[in-house]
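With one protein chain withheld, the remaining protein chains of the complex are depicted in position.
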Amino acid sequence: MFKKKFHAKTQRHKEKPFETRQRLASLRLCVSIFLCFLCLTSCKREQRQFSSPPSTFKSYDVTMSDIHPGSPGMPQPVQNPSDQRAFDTNEGKRLFTQYNCSGCHFNGGGGIGPPLMDEKWIYGENPENIYSTIVEGRPNGMPSFRQKIPDNQVQQLVAYVRSMSGQLRKDVAPTRNDSMNARRSEQRTERETPRRSSPPPQ
Amino acid sequence: MIETRNTTLKICAALSFVLCCTSCGGIHNALNPTGPQAQNLSRLWWLFFIVCSVVFVLVMIALLLSLRNRTGEPQVATAPVIEPPAEQERKRRNVVISAVTITVIILFVFLIASYSAGRSMTAELEHKNGLNIELTGHQWWWEVRYDDVDASNIFTTANEIHIPVGVPVTFSLKAADVIHSFWVPNLAGKKDLIPGKINTIWLQADKPGVYRGQCAEYCGLQHARMALWIVAEPQEQFNAWRQNQTQTSVTPASDSQKRGQQVFLTSTCVMCHAINGTPAGSNIGPNLTHVASRNMIAAATVVNTREHLAQWIIDSQQYKPGNKMPQNNLSDADLQSLVEYLQSLK
Partner (left out) sequence: MSHEEAQRKPQRIEIDQEELEATMRREREELERTWARPTGLRGWFTDTDHKSIAKRYIVTAFVFFIFGGIEAALMRIQLMRPDSHFLSPDQYNQIFTVHGTTMMFLFAVPIMTAMGIYFVPLMVGARDVAFPRVNLYGYFVYLIGGILLYTGFLLNTGPDAGWFAYVPLSGPAYSPGKRVDIWAQMITFTEISALAGAVVVIGTAFKMRAPGMTLNRLPLFVWAQVVTSFMIIFAMPSVMLASGFLASDRLIDTHFFNPAEGGDAILYQHLFWFFGHPEVYIIFIPALGFISPIIVTFARRKLFGYVALVLSLISTGFIGFGLWVHHMFATPIPQMGQSLFTAASMMIAIPSGVQIFCWIATLWGGKLNIKTPLLFVLGFFAIFILGGLTGVMLASVPLDLQIHDTFFVVAHLHYVLIGGSVFPLFGAFYYWFPKWTGRMLSERAGRWNFWLMFIGFNLVFFPMHQLGLNGMPRRVYTYLPETGWGTLNMIASLGAFILAGGVLVFVINVIWARYAGAVAGDNPWAADSLEWATTSPPPNYNFHNLPVVQGRYPIWQATADAPVVRGLSTTKRETLVTSVMDAQPELRFDIPGPSIWPSLVALSTAVMFIAGIFTPWAILIGAILAGIALTCWFFGDPNYENKTARETGERSEHVGPAPELRPKEV
């Protein structure tokens, strides 16, 4: 009787094991393809960090010139983590309006202050340069926001400023805002190749 | 000391809030109406509830009675009936038709009751010349602006609305960012605050007391902690409160408070908060000119005490993660004096 039962069981299992295995295999295949695809881009992009280390209000050691005696030191590029997070660039956009950066820089086109959406950078286009600009201030009218804007918000602003000239990845850069639009959204802005420019005349 | 007494008062207010809530009719309860709007709605509710309950019970009885003619056979084998006796079918048809007719009549009654309740709720809107308040919803707090024909009586506060008892108040509802919804169940139904549109609602409190409301349209990360208080008080008390709110901020008296004001003006606070009478004029965050006169902070979700205020300033993200107020890095001494200053802003 056991033989019969066992035989019956294998018979039943023989009915559709191949199909089921193939079905599961193809399902796993589909899932892994999608995972690979999205893993590449989404992991960092969607991070939202609400708590950050206490603000130090210190800016980075940056050099303002490419000319130097002897050999150049090892470059110390600074990564701005906000550059890869869509939430942060969006916050940067909000803060840009709310902290009234538009008061001098308007919506990136400049006026009282220099434009931020073009390729010309007076004090450098790297994150650490822009960070210093905001925290230290600059001669010719850029106020210092030391003690006024916490570190993580400065990072968000830095990321946003870089997005205005298209330096960020398209899927991280902010999209259009819900007010009157002065220009294309940062997501659709073509990347400008940064170059150094001299300070404005006195 | 005044500080301790105010703290105690605030704790007492919060505790009585708790006690009220745990009783059957809480201060956040639609079926505990304390104003004409909510009373109207409560009456309508009871009409619907009673009629619907009766209908439900009757239908359930009919259903259960239909089960009496049953068999417990393990196999479904009873011969099916294609042509039941005509007499019985006719009786059943009459019952069904009567039931449908009664349904239609009940629905008509509901419709008329609902329509007339709705009319009486909105009919007053055009005639109100009582108090006008402009409420703007932000992520995740309420900006409250008291309007007046006399410009010197206009002031802005946040999250806590005082109204005089027995006076109709008209709210103009605006939104600064996303859709919110203004809802104080004891007083009225809700209305949405939609960007690009102005919505209007009027309500009235017939009894003094504190009525809690909460944002009722999902508005993002901290929708859950976007509450507000409506404090209804007798006319004289309200006038006194209003008079106080139109004043500029209290000048810091003690050294500690003066230092606190300096801390406020030289650190991140000044970027978002306004205190009338000081250089701080930003309207991104709630107006703090009279913050100490409010019972709660963090959009009516935290009792306004020294400890809570200090914790909130240092790390609001721990309590309300994702809210727009950043964490702050202040020394203990700075923090203490800042809190002293803020608690002096009655």
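Per-chain numbering from 1; labels A and B assigned in written order.
In this text, a contact is a pair of C-beta atoms (placed from the backbone, for glycine too) under 8 Å apart; a residue touches a chain by one contact, two chains touch by 3 or more.
Please read all numbers here as calculations on a predicted model, not as lab measurements.
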(request) Taking the full complex into account, find the residue in B:Thr136, B:Gln204, B:Gln222 or B:Thr268 that is in contact with the omitted chain. (result) B:Gln222
(request) Identify the residue among A:Ala86, A:Cys101 or A:Leu116 that touches the chain left out of the display. (result) A:Ala86
(message) Take the complete complex as the reference. Which residues in chain A touch the chain that isn't displayed?
(response) 9, 12, 18-19, 22-23, 25-26, 30-31, 34-35, 38-39, 42-43, 45-48, 86-87, 89-90, 170-171, 174-181, 184-185, 187-188
(request) Over the whole complex, note the residues of chain B touching the chain we left out. (result) 14, 17-18, 21-22, 26, 28-31, 38, 40-41, 44-45, 48-49, 52, 55-56, 59-60, 62-63, 65-67, 69-73, 76-84, 88-89, 92-93, 95-96, 99-100, 103-104, 107, 110-111, 113-115, 117-119, 121-122, 139, 177-179, 181, 183, 185, 188-192, 194-200, 212-225, 227, 301, 321-322
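Everything that follows uses one rule, which is that only the chains that are shown with their structure count from here on.
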(request) Over in the complex, which chain B residues touch chain A? Could you list them? (result) 177, 195, 266-268, 270-272, 282, 284, 315, 317-318, 321-322, 326-329
(message) Under the definition above, what is the set of chain A residues touching chain B in their complex?
(response) 48, 50-52, 54-56, 98-99, 147-150, 152-153, 178
